[in-house]
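Notes follow the structure.
Let's look at chain A:
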Amino acid sequence: MDPVWWEYIPYILQGAIWTFTLVGGGLALGFAIGVPVAMGQKYGPTWLKAVLDVYVWFFRGTPLVVLLFLFYWGIFPVLLGIKLDALTTSVIVLGLRSGAYQSQIFRGALNSVDEGQMLAARALGMSKWQAITNIILPQALRIAIPGWTNEYAIILKDSAICFTLGVVEILTRTRYVVISTGEALGPFLFAGVLYIIFTYGGTKVFNIIYEKYHIPGLVGKGM
Partner candidate 1 sequence: MGFWEEFIPLVLHGAVNTLWVLVISIPASVALAIALGSARVYGNAALKAVATAFVVTFRGFPLVVTLFLLFFGLADLGIYLTPYQTATLAFVLCGGSYMSEYVRGAIRSIDIGQSLAARALGMTKFQELIYIILPQAIRRALPGISNEIIYQIKYSSLAFVVGYEEIFAVSKTFISRYFMPLQVFMVDAALYLAMTTAAAYGLRALEYKLRIPGLEMSIR
Partner candidate 2 sequence: MGEDEVVLRVENIHKKYKDQEVLKGVTFEVRRGETKVIAGPSGAGKSTLLRCINLLTKPDKGRVWLEGVELTNPKTNINKMRQKIGFVFQEFNLFHHLTALENVMIGLTKVKKLPKDVARKKAEEALLTVHITEDLWNKYPAQLSGGQKQRVAIARALAMDPVIILYDEPTSALDPQLVGEVLRVMEELARKGVTGLVVTHEIGFALEVADEILFMYGGKILERGPPREVVFNPKHEVTKKFFENIKRLYGGR
């Protein structure tokens, strides 16, 4: 007799380690890319804005699964001649893509910090760079937290797509269970509920961060 699927729950749950590696890595890399991209798009020279626009357009307009295969089979091994494993490739691709989205979140946040803040900083004798790092960014980063929360929920669900490269995250393991037990409804429902729980749990954490750093009266305009 085939084993029943719920005996594999611990096995599926262990996939959370990989899922959160993808999510954490993707968000962090996306942050590291998104913030400078947003600043380049707002304060940079025209040619830089054009280059960054193309980057954002490409990564926002192309499906994740196409990007994963393009980088895993094409860009890394063929074009660059480096062999990266599925997990590393997935984190990089999630990060590059999230960077495109996060840059838009930060750009909105930067735009909603009012012009008077910059003028006041310059009037105090700060350089443009000092004004950006000391005055504008601390406000914009706070304003962007809700957008970031949203990005977490998106990247969490998108991490499931990395099963296509065989990263042993939650969905890949769920599929193994389906294949070995011959049952599909239970395992897939379980996986679905797991993602819902992780979405809400993570959102809670982001809300706590938001409350902690929230400054009264500082909210994004038109966000």
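Regarding selection, all candidates are chains of the complex that A comes from, given by their letters.
The rule we apply is simple: a residue touches a chain if its C-beta (ideal position, glycine included) is under 8 Å from a C-beta of that chain, and two chains touch if they have at least 3 such contacts; residues count from 1.
Being a predicted model, the structure only gives us computed values, none of them experimental.
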| remark: Within this complex, chain A touches, out of 1 or 2, candidate 1
| field | Residue ranges of chain A in contact with candidate 1 within the complex | value | 57-58, 60-67, 69-70, 73-75, 78-79, 157-158, 160-161, 163-164, 171, 175, 178, 183-185, 188-189, 191-193, 195-196, 199-200, 222
